[in-house]
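Contents: one structure, followed by commentary.
A single protein chain has been omitted; all remaining protein chains appear in their positions.
Residue numbering begins at 1 within each chain, and the chains themselves are lettered A and B in the order written.
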Amino acid sequence: MTVVTFIIHFVLIFILALGIMVLSALIFPFAMRRIWGFIGDRYGPNRVGPQGLLQPFADGLKLFIKEDITPSKANRVLFAMAPAITFITPMLTVMVIPFSPGFTIANLNVGLLYLVAVGSFSILGLLLAGWASHNKYSLLGGLRSVAQMVSYEIPLILNIIIIGMLVGSLSLDDVVGSQGKVWYIAVQPLAFLVFLIAGMAELNRTPFDLPEAESELVSGYMTEYGGLRFALFAAFIEWGEVAVWSMATSALFLGGWRGPFGGNAGWLVLKVLVMAFFVIWVYATFPRLQVDQLMAFAWKVLIPISLVNLGATGLFIILMPDNFLLPIAAFSWVSVVLLVALFPGLLRKALLRKRLRQMENFKLETTEA
Amino acid sequence: MESPVTDRSLAEDLRQRFGGAEGAEAGVQAEAGRDDAFWVRPDLIHKVLAYLKHDIVPPYSMLFDLSAIDERERVHIPRSAGGFTLVYRLLSLEGNRDVCLKTALGGEKPTTASITGLWPAANWYEREAWDMFGIGFDGHPHLRRILMPPTYEGHPLRKEHPARATDMPPFELPEAREISEEEALQFDPGEWGMKRHGRETDFLFLNVGPQHPGTHGLLRIVLQLDGEVIVDAVPDIGYHHRGAEKMGERQSWHTYIPYTDRIDYLGGVLNNFPYVMAVERLAGIEAPERAQVIRVMLAELFRIASHLVWYGTFAQDLGTMSPVFYMFTDRERIFDIIAAICGDRMHPNWFRIGGVAQDLPRGWEKLVTDFLDYLPPRLDEYDRIVMKNRIFRARTQGVGSYTLAEAIEWGVTGPGLRACGLGWDYRKKRPYSGYDQFEFDIPTADHGDCYDRAVVRVEEMRQSLRIIEQCVRNMPGGPFMSDHPLACPPRKQQTMHDIETLINHFLGVSWGPVIPPGEAAVAVEAAKGLNSYHLISDGGTMPYRVRIRTPSFPHLQMIPLICRGGMIPDLLAILGSIDYVLADVDR
Partner (left out) sequence: MEAVLWPLLVYFAAALALVSAILTLSYLLGQRHRDAETGKPYESGIVSTGSARVRFDVKFYQNAMFFVIFDLEAVFIFAWALAVRQAGWTGYAEIVIFIGVLGSALAYLWRQGQLDWGPRRRRRLAMDIPKENDRLRG
C-alpha cells in the first residue's frame, strides 16, 4: 500500500464515519420530533422546507452561531473537553462495524472487546461534563449517568460474550459472517432482550433517561452547555450513539448487512432505522424509572439472567459442539417465555420498592443515628 | 371524653367552661346572631382551640383557615373588636360543622400566642398573618415573611398600606438593589436549623425552582440532599403573589369577579362560584334554578378541565411524554364549549351576583352531549397508557403517602383527603347550588399515596361527566338572573318604564350594588379541594375584607413532611400528585 492510497483510504473512512454522525444528528432528532408529534396527535416541526425537512439545518445553523458560554466557576479545560470526548466515542466505535460483505473499516480480531472498551469512553465525557460545570443539576445528572451506564455496561458485556461464544471469535466480521443461516436473535432471544434493554440504558434513552430527566434535573449534565457544545451533546452524541448502537445490535443479533436478495449496506441502514424508530417510540410512550429502581433492575435482574444464560450457553456448546444452536435456541426461547410470564412478579420484586412510607421513620432513624 | 355537644349548644358549653365575666371581659361569647362564631379573649384562645380540637365530641380536628382583619377603618364594627381581629376557622369532618373563633387584638403591633403546636398547619397561616398584617405570634418557629419578599417593608393588608401603585412612588430597580434583592433570597440553612454536613457526607442544597421545569410555576423548594436522598425540604412561595385579597378591597362587588378567575387559573368558574355565593348570602339573593344548574354544569366542566391538565402534567413529570398532548386536546374540547357559552376559555368571568351573565346559547345541548360521548373512551385509553403502566405504578405507589389523621391535621381537602379513604365532599356534605338533586358518587382510595390521589381524580372526572349529563337532561327553564334589586348587573327590561327602576339600574351599573353590612364565608368543592371566600361588607360598594382560603396553600405546606426520606424523583411525583396552582397558593 503506498502512502497516497493509504491517505485516500483514510480520508474516505474518516468522511464515512463523520457522515454517519452528521446524518444521524440531522435525521434522528428531526424524525424523533415528527414521530413523537404523530404519536402525540400533533404535527411536530413542519414549517421549514417541505414537511419541515430543513428544520435540522435551521436548528444546526442557529446553534452554530450561538454564544458559547462557559460558567465562570467551571473548570474550563474539562468543560471544553467533555463534549469532544463523547463525540469521539461513536466515531471510534463505528470503525469495527461491518457495513457490507467484506467492508469493515478496521476488521479487528478483538472487535467485540474493542466495542465495549471504546464504547464506555463516553461515560468519561458525561462525568466530566457534570463535574466541570460546577452546577448541581449537572453534577447530579453526571453522577446518575455514570452510575447507570456503568451498571448496565456489565449485562451488555456479558451478552456480547454470549455472542462471542456462539461464533467462537471476537471479530464482528465473523459474527455477521456466521449468521448466514440464522440470525442470532432467533438463537438467543434472551440475550437480545437483555442487550436491548441494557443498550437503551447505555444510551440514556427513555425509560432510562434519568441523567437528563427534564422535570427533575432540568437538562442534567448538559445544563450549562449552550450553542454548538449543546448541539454536540444533544444531537451528535446522543443520536450518533443511537446509530452506532443500532449498528452493533444489528451486527450482533440481526445479521448485520444480511438480508434477502443479497446482503448489502442498505439492509444495515434499514435495520438501524427500525431500531431508531423503536427508541423513539419508547421515548414517546414510557415513563421514566427512578435511580434505585434502575440500579436494582440492572444488578438484580439483568446481571443474574446474563450470568445464567452465559453458563447455559457454554454448557450446550460443550455438550454438542457440532450442533449447539438448536438446544441454545430452545433454552433461550423457553427462558424468554418464562420470563415474560413471570415478569410482573419479578418486576414487582425488583422494581417496585416495597410500598413504602418514609417520612416518620426517616426522622426516627436520623435521630437514632 | 365529654358527652357529645349536640345535646346542648356549643355556645352554652363554651360559656360554661371559659365564659367568666360578661361584656368585654367575657372569656368566650357568641357573636351577635350566630351560634357558630365566638369572640374569645386573646389569652384564652389557645385553650379554647385545644378544647375544640381534642376534648369535644365530635372534635373540630381541622384548622380550615386562619386569617386576620384590620378593623381600624370599619364603620359597622363588632362590639368586641379591637384594632385587629384574628379569625380561626375550624372544621369538624365527623360532625360536618364549622366553628369560627375570633380574637380581638389591640395596638399597632399586636401579638398573640402561636398555635403551631396545636396544628402544624397553622405555621404558614400565621406567617401569612404576620406578613400581611404585622401580627406577631409568640412561639412560632419561623415567623418570617411568606408571600412578600424578605426585604419588603410594611404589611400590605393593613388599611394604611396603599392598594394601588399610583398611591406609591414609582417602582425602581437599580442594579445595586437588584443584587441586594437577589442576595436576600439566598437560602441560609442555619436559619432553618439545618446542618451543612452529615456524618460522612456534605449535604447538597439544591434550589428546585423558582425557574424549574418540574415545579409547574413559580415555586421554589430548597432541598437538603444527601446524595439523591432528600433529608429536608423548605418550600418558598410568594413568587406568584398578586395581592388578590388587597385588590378585593378596591374593586366593587361586581367588578371583583374577573379577579377570582385568576386565583386558580385552571379552575375557571370554580373561583367565581364561592365568591358570588358569598355575596349572594350577604345580599340575601337566591339565584334562580336555571342559573344554579348552569353554574353546576360549568363548574363540573371546569373540574374535568382542571383534572385533565393535572393528569397530563403528572404523567409528564414522571417522564411519559405523550399523554399530556392527548389531555390538552380534550381540554380544548371543553374550552370549545366554555367559549361557546361564556365567550372566553380559561377566564370565563361568567357568574354574576344573582345568576349568570347570559342565558345558554342556542345549540349548547349538542356541544355538551357530543363531549359526553367523546370523553369516556378517551379516559379508558388513558387508564391503559398511564394508570396501568407498571413503571408509572412503581414510581407512584407508596410514594408521598400520608395517613388520614395527618391529612386532617394539615388541612388537606379535596382529592388528597379522599385518597386517604374518607369520602368527604362538600357537594355531598353540604349541598350548594342544588348538588343534592344530582346523582353521583364520591370516589375514594385507601393508601393516601401519589397513585391513589391519581385514582381519585380520574374517577372524579367520570362522576363529573355523570353530573353534566344530568344537567343536560334536566336543565330547568326560567330566568338565568335573579330579580333581586341587588343582583348585578341589574335587569334592564323595565328601566324605560318607570323612574325608580331606572335610578336603581343606573346606580347598580355605575356603583355596583351596595351590599348590607355583614359577613359571609362560603366554600365550594373546587377541583383541588375546598375553596372558600370569606367576605366582610361594611355596607359599601366594595368589600371591606376579602379572605380567600385556597386548597393549594395547605397542601403545599405538607411537602416537607411527605417528601423527607424520598429521592428527587419522588419529590417530582409528589408535586405532580398534589395538583396545585401557584396562583392559587399565593393569590
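Assume a residue touches a chain if its C-beta (ideal position, glycine included) is under 8 Å from a C-beta of that chain, and two chains touch if they have at least 3 such contacts.
Owing to the predicted nature of the structure, the values given are computational and were not obtained by experimental measurement.
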item: Of B:Arg89, B:Arg220, B:His505 or B:Arg545, the residue in touch with the unshown chain; value: B:Arg220
item: Among B:Glu108, B:Asp138, B:Glu160 or B:Glu183, residue touching the chain not depicted; value: B:Glu183
item: Residue among B:Leu14, B:Leu101, B:Leu147 or B:Leu206 that touches the chain left out of view; value: B:Leu206
item: Of A:Leu78, A:Ala186, A:Leu228 or A:Val336, the one touching the omitted chain in the full complex; value: A:Leu228
item: Interface with the undisplayed chain - residues on chain A; value: 6, 10, 13-14, 17-18, 63-74, 80, 83-84, 87-88, 91-92, 95, 106-109, 112-113, 133-139, 143, 146-147, 150-151, 153-154, 157-158, 161-162, 164-165, 168-170, 218, 223-224, 227-229, 232, 291-292, 294-296, 299-300, 303-304, 307, 310-311, 314-315, 317-318, 321, 353-358, 360-362, 364-365
item: Contact footprint on chain B, counting only the chain that is left out; value: 175, 179, 182-183, 185-189, 196, 200-212, 220, 222, 226-229, 397-398, 401, 403-405, 420-422, 446-449, 565-567
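In the analysis below, only the chains that are shown with their structure count from here on.
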item: Separation of chain A from chain B, taking each centre as the mean of its C-alpha atoms, in whole Å; value: 48
item: Chain B-touching residues of chain A, taken from the complex the two chains share; value: 36, 39-42, 136-137, 139-140, 144, 206-207, 209-210, 213-218, 283-293, 344, 347, 351-359, 361-363, 366, 369
item: Touch list for chain B against partner chain A, complex; value: 199, 204, 206, 212-214, 228, 231, 315-322, 324-326, 329, 385, 389-395, 397-399, 401-402, 447, 449, 561-570, 572
